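Here the complex is missing one protein chain, while the rest keep their positions.
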Amino acid sequence: MTSLYDLPGARRFEVASTDGVRLACVEAGNPAGPTVLLLHGYPDTKEVWADVAARLADRYRIVAYDVRGAGESSRPDATSAYALHRLTDDFEHVLDAVAPDGRVHLVGHDWGSVQSWEFVTTRRTAERVASFTTVSGPSLDHLALVTREGLARPTPKRLSRNVEQLFRSWYVYALHMPVVPELAWRGVLGKHWPAMMARSEKTLGPPEPSLPEDAAFGAKLYRANVRHRMAAPRHDAIAEMPVQLVVPDRDKFLAKRLYDELDRFAPHLTRRQVSGGHWVPRTRPDLMARWIGEFVDQVEQHGTAKPATAAATLASKGRKARRDEANRRRFAGQLAVITGAGSGIGRATALSLAEAGARLVLVDRDAASAERTVDLAQVLGAAEAYAETVDVSDAEAMEQLAAKVRATHGVPDLVVNNAGIGIAGSFLDTSPEEWKRTLDVNLWGVIHGCRLFGAMMVERGQGGHIVNTASAAAFQPSKGLPAYSTSKAAVLMLSECLRAEFASHGIGVTAICPGFVATGITGATRFVGTSAEKERSLREKTTKAYKRRGYGPEKVADAILRAVAENTAVQPVTPEAHAAYAASRFTPRVLRALARVDLPK
Amino acid sequence: MTSLYDLPGARRFEVASTDGVRLACVEAGNPAGPTVLLLHGYPDTKEVWADVAARLADRYRIVAYDVRGAGESSRPDATSAYALHRLTDDFEHVLDAVAPDGRVHLVGHDWGSVQSWEFVTTRRTAERVASFTTVSGPSLDHLALVTREGLARPTPKRLSRNVEQLFRSWYVYALHMPVVPELAWRGVLGKHWPAMMARSEKTLGPPEPSLPEDAAFGAKLYRANVRHRMAAPRHDAIAEMPVQLVVPDRDKFLAKRLYDELDRFAPHLTRRQVSGGHWVPRTRPDLMARWIGEFVDQVEQHGTAKPATAAATLASKGRKARRDEANRRRFAGQLAVITGAGSGIGRATALSLAEAGARLVLVDRDAASAERTVDLAQVLGAAEAYAETVDVSDAEAMEQLAAKVRATHGVPDLVVNNAGIGIAGSFLDTSPEEWKRTLDVNLWGVIHGCRLFGAMMVERGQGGHIVNTASAAAFQPSKGLPAYSTSKAAVLMLSECLRAEFASHGIGVTAICPGFVATGITGATRFVGTSAEKERSLREKTTKAYKRRGYGPEKVADAILRAVAENTAVQPVTPEAHAAYAASRFTPRVLRALARVDLPK
Amino acid sequence: MATPLMAARAGVSGPDIDGFRTVQRLAYDCAEAVAAQLRPGVTERQAAAMMRRWLADRGVHDWLHLPFAWFGDRTAFTGFKVPHQFFPTGRRLTEGMPFILDAAPIYQGYTADIGYTSSLGPNRVLDHLLDDLAVHRALIVEAVRAGRTLRQIYLDVDELMARQGYENRHRAYPFGVIAHRVGKISDGTVRPHAFGFGSRALLGLLQDGVRGHREGWSPLWNPRKSSDHPATPGLWAVEPHLGFRGVGAKFEELLVVQEDGDAYWLDDTLPHLRRWAGRGISGSLATGSAPDADPPGETAARAVVATAEAIAKEAV
Partner (left out) sequence: MATPLMAARAGVSGPDIDGFRTVQRLAYDCAEAVAAQLRPGVTERQAAAMMRRWLADRGVHDWLHLPFAWFGDRTAFTGFKVPHQFFPTGRRLTEGMPFILDAAPIYQGYTADIGYTSSLGPNRVLDHLLDDLAVHRALIVEAVRAGRTLRQIYLDVDELMARQGYENRHRAYPFGVIAHRVGKISDGTVRPHAFGFGSRALLGLLQDGVRGHREGWSPLWNPRKSSDHPATPGLWAVEPHLGFRGVGAKFEELLVVQEDGDAYWLDDTLPHLRRWAGRGISGSLATGSAPDADPPGETAARAVVATAEAIAKEAV
């Protein structure tokens, strides 16, 4: 964690605002780039943006300042000095200083975002803001309005949303108590806060030394504004510029559903969902910087945010549209590595992520297949897509792949260890060589993928997710698939153990368990204990049966993306996989009886 | 399947009995050995003993004859000609012909055993019988007496036993119907019987051509005797000679509990229990021949059957005594191969089997440890015990072991794939080399063992059992044991698949899942991600914790033997293993939460 | 669109060929003309009616089937379960939407059955699909020339689609056909009815089916055992149909199979061929089309088989 003052070209300066307040400002980065103004929240200082700013500095001009009461800025004593119109004055004075003629791209987190909503809906400042990225800080006006509507015309949905936010806002009430918060922050709370937050947010750097004072004075922000605005909200608080909303899915302080109706107040809205807690500027700087940068670029180029791809819009209706939108929110700009991406589930997952605007590294041992998936992914709107030819069972090749991915594209946000081979036939017909090949690909491929990319994710400390393709055969024993089932049961257990280990790093792990899905795998499944002729016929028949089943890999891809978004531990996919999963828990005897049934041949 | 007439030194001859009946007899084998007289049941001929006789011929003189109405003997028409005293006459005439001076060792199966009970409790013939081995054929007198007592002084146990036998005896009532059985046997039943039996008994050779006629005439055995004896049983039907009772545990026609009180009628009783159906002379000839031979030898040498070993008697009381007796019945004379037999669970299992009188091949990669187990096993009464030094992960060495076992000792009846290594530490700290070593031993060792010995068992077609040592870690994920858990989950699944495949061969498969058991494994567990110093201390602490837990490998050995006897699919051992197994089925979320707990260090 | 047909025997004469080519061109001209008139808001029914009117104005009064039009994800037959879903609906065209126009006019006794795929304004996904259809066109004619059975060729096309990452959407047609035979029809005044199919056409299907059953061939080309024979001489309306994430694309045109087993596409000047030429695309196999091209020698046959085998050997 560097300081903003250590950024290239950093210049510190003060801006004098009304009522004698002096604001500590910093300007840094590329002076020729668009100006990005970063506004911090409570109880932080502008340094909360240091990690994000470091990633933006080469292309953008960065401006940040300490809000009155925080960091190195003045700390007026009067609560009234913290009212929103005072903060708007501060903002205007800073704009006058850093962008007297042009417009800025405003980014606010927490209370930085709350006050930014005031700036972007107040005429004198709104017209000087080209775009607004809001993180974990709703408009008090919007909050008041939707809360009132929830009370006036209660629906179960609105009611439960209000109740949820009521509970999450305990700290707001607490901060309204006189004196106590100040005492607490200057005492025991200020001391333990960093550790508490580090635990809850998984990764977080050391606190600013000014924390206790920032927090104590910052309480006045709440006291000066919350009660007043909740009582008398503005009805005309509409943000006309492009707005990018970033919602962390584990925000302890804000209900996600708070933003359900935000489109009413921000007509040009792009939504993003990040896997993380409240302090994503600290815990997810890579992704935050990417989203801010892309958004700023789009607005600079087109004057508006890029619309969703044509194909996506066209194909979308109802549930599919909601799913596609959810995927775009969650995966746009994220880097995903997928093995076995040349066909079947791997390819389908790559394409779903491509539609969502992810960046893709697509790995297959067959170069042409991987390249083909890259082509299709690019057509569908992948931000980037690269093919890599690697046999996942080759430890050295996997190490080289990992090193190359890191050097070229960075640490992946999502790794899908999907490459696998099928093998059918009785245990006694399965030769040691066939066992080895099965374990090499199906188990070792996953071990290598988890080990190499997992280590990267942990080291980066910005979360991530690993998906391992197991199988319904991982919990449904079968006399027809002993080697396959064994390899997949191992993958399932490995995933469960890894999930337990990685939870403390904010990295999710999912084992995906498709059932009978029509993928290329059956066409290449090795049927041991049969002649070549018979094997060919079995392959054709099985493939046909799977196709007739009509459960395509696209549905597995949907399940994978959903499981990642919800951080599901084990995700059965097809109805029979769900049934087998349930049966493995409640009636293993039934599964054992099923295990003795001959596979259709 | 050979014929009795093809045995070395076979001589066919006829014996003339009363009422003009001529009995087809055969004598074969070692003329200098003790005489073993084999008596077949219904609807068989003397050929039912061909497989057993072939295995006894080198050391014993074999005599067998077709009972009147069966095979090549006369088939009198009158039902009264089949009364027990007529059969006793036949037996006496045969004795006069083959052993006019000496005594014979009588072995009877099914109706051959039923009539033998009459011979061994009738003075004129009893004194000419040195020992009696009875298989699936109770005395009608005993049956009648215990049934009556069950009715006269009903206890829940006696009542349920009677009811069970009532249902298993449907065929007895059916055979009392006039004409119908004859028509059925000569028609559709005679045609489909062999296939029906082959399916139910798992393995059974082709039938004798005379089957329909044997079965039709044999029905008279039931009609001539059952009703009469059940109505007026003899109270003095006590067999004074050593009697060996062999009870198949899957006999469709006889309840095992029928023999609960047999000690009353046979004071010198040795019990044996075999995993198999009604036709064990056909389906388990190796074991039958071994038990018959050993019993005959003991009686020849000591005049009585060998008493249980001193240590066993001394240590035995109550539950333990019953357990030891059950183990002796089930495992005496059986050949067991145990890997990892130099310590822990492997050694304890070897010793429990030694106490039961099994024959043991004890495998460990440490020669001294294996030898030591052999020493202890011999002290405890193992029939035989041999040490083999093999690393189970070495495919070639395992193949050599399998070939050697087969050549030297025969096909094993029980294989315990127990060798395993411990490895603890986080996933990220586990190197590929450590993964490889773990999978090589824990998974590949099991694959090799199941593959090589399983193929032998299937080929022999006489059943058997395979036990694989998995672990509670196979269903309890843990961030502290990722490699270990993964390898054991694979073993668990492999076992379940194998069980499904081998069921049709009458071969059982059990996955044993101990929990925290004090074995040598913790003392050698690799704790990855730690210094050598720290690892040593962790090993000591873990070992001590396991010891303090006080759950010794002997209890796992008990569980293994019980699971084999009951053919259990998955056998958790310790209370926490049971709990984890239950939890894995009902509340996997709890296990996932537990998985994140740090192991005690 | 798959349609039944009248029985047509092999060895189509030169003038007959010209007749088929004329009506096929007429049908494609119709599709292009109607496509040029499509605007946002037009419905499938309106587009189909436009085609019918355009052709009727030019002397077409008899049909193998009435024109079809599919818009948006209906081009990929998304969610199609029952045959009536093929008929035009009130679905409206929007900017960027793909569409397929399908017509089967009978003109002067000659039948055409064509499919024309495009989009209203640019559509990157559709462009990709249309580009990738070229190799299918090449594969099919080469495989027919090489004497592979219709069933084998169907599976070859299937595998190629799988490699391309597309779904086989002609599987959704009745009987799952990729092609059907087309014949000369004695001039008449019969008008289509019975769900849009000509009654004589239905009768012809039956007659052809009965004879084919007797002689061991099928007038339908699908992956069933009945198609496990080389193409019978005559004209086949072939329509490989790709589907990909809610976008479908196909062409449908006539393939001429001669008595000697040689084969060629009836016309190489159709709109999709001009489009490919404009984008510099040719199928990855020799594009063998007109009869005056090199006769299909060993080389071509081997290439087809090699491709098919490569497909079959595809790794996971």
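Order of writing sets the labels: A, B and C. Residues in every chain begin at 1.
Note that contacts are C-beta pairs under 8 Å (C-beta built on N, C-alpha and C of every residue); 3 or more make two chains touch, one makes a residue touch a chain.
For clarity, every value in this text was computed on a predicted model and none was experimentally measured.
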item	value
Missing chain: touched chains present in the view	B
From B:Asp96, B:Glu127 or B:Asp375, residue that would touch the chain that is not displayed	B:Asp375
Residue, one of B:Lys202, B:Lys220 or B:Arg365, that touches the chain absent here	B:Arg365
Selected residue (touches chain absent from view) among B:Gly150, B:Gly218 or B:Gly344	B:Gly344
Chain B residues touching the omitted chain (full complex)	309-311, 313-315, 340, 343-344, 347, 351, 355, 365-366, 368-369, 372-373, 375-376, 379-380, 419-422, 519-521, 523-524, 552, 554
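The rule is short, and it goes like this: only the chains that are shown with their structure count from here on.
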item	value
Touch-based graph of the chains, sorted into line, ring, star, complete or other	line
Distance from the mean Cα position of chain B to that of chain A, given in whole angstrom	59
Interchain centroid distance [CA atoms averaged], chain B/chain C, Å	69
